[in-house]
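What follows is a structure written as structure tokens; I'll ask about it next.
A single protein chain has been omitted from the complex, and every remaining protein chain is retained in its original position.
The block that comes next holds chain A.
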């Protein structure tokens, strides 16, 4: 079997005395789409943020595309270039145009020629269906457009994995589908994806595996069909009845 895209083994994370992530074991195969869900405070965002060292874990192993995440800055940088991330609040750089947002990291971190980086950026902006906004500033775009730019910006680094941290939670309802459409397209092209999301329709449609977390632990995991139709754990049942109930 080939090297897994992400391998997490007996990983623990503490905030002071608070045990935020408990003994996490998780392996994501190349091309696999994993959806992480669970009640708020269950540690799902913390888990995904540990993968690219936005949060530091205290024990256990995390490896991305074979690179082990340790204190070596080169390893951290390598993992961050392999794993693109999309945030809940978009986090576009407000002082740069959309195009500059998309070319900054390729030019600086990947040392790609500016013209080439701009061509790549335009390609991805077309893919997320907003090439005409390339010379605007993020503040001039709607939330849904900003999030699509954020996805394009991450893709411009040619990541091998995409991490989504509640990408639709800050959006107005009518803008959610335009972002999910882009994510579905990405999934269909075979991108390895880890998504923290409450969009259960999305999970049913694209996920290979659904992971349910509570209190910093992975409580249940399985195929979407198993998980949605036949949850075994009581807390998963309660959670599902809440998010699917209406």
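Everything that follows uses one rule, which is that a contact is a pair of C-beta atoms (placed from the backbone, for glycine too) under 8 Å apart; a residue touches a chain by one contact, two chains touch by 3 or more; residues count from 1.
Here is the rule we go by: contacts and distances are computed from a predicted model.
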{"item": "Omitted chain, identified by the protein name its UniProt record gives, among \"Amino acid ABC transporter permease\", \"Response regulatory domain-containing protein\", \"Ascorbate-specific PTS system EIIA component\" or \"3-oxoacyl-[acyl-carrier-protein] reductase\"", "value": "\"Amino acid ABC transporter permease\""}
{"item": "Options A:3, A:25 or A:77, residue touching the unrepresented chain", "value": "A:77"}
{"item": "Touch criterion as defined above, residue of A:8, A:28, A:47 or A:105 at the omitted chain", "value": "A:105"}
{"item": "Residues belonging to chain A that touch the chain removed from view", "value": "52-54, 77-78, 80-81, 83-85, 87, 89, 91-95, 104-105, 108-110, 137, 139, 150, 153-154, 157"}
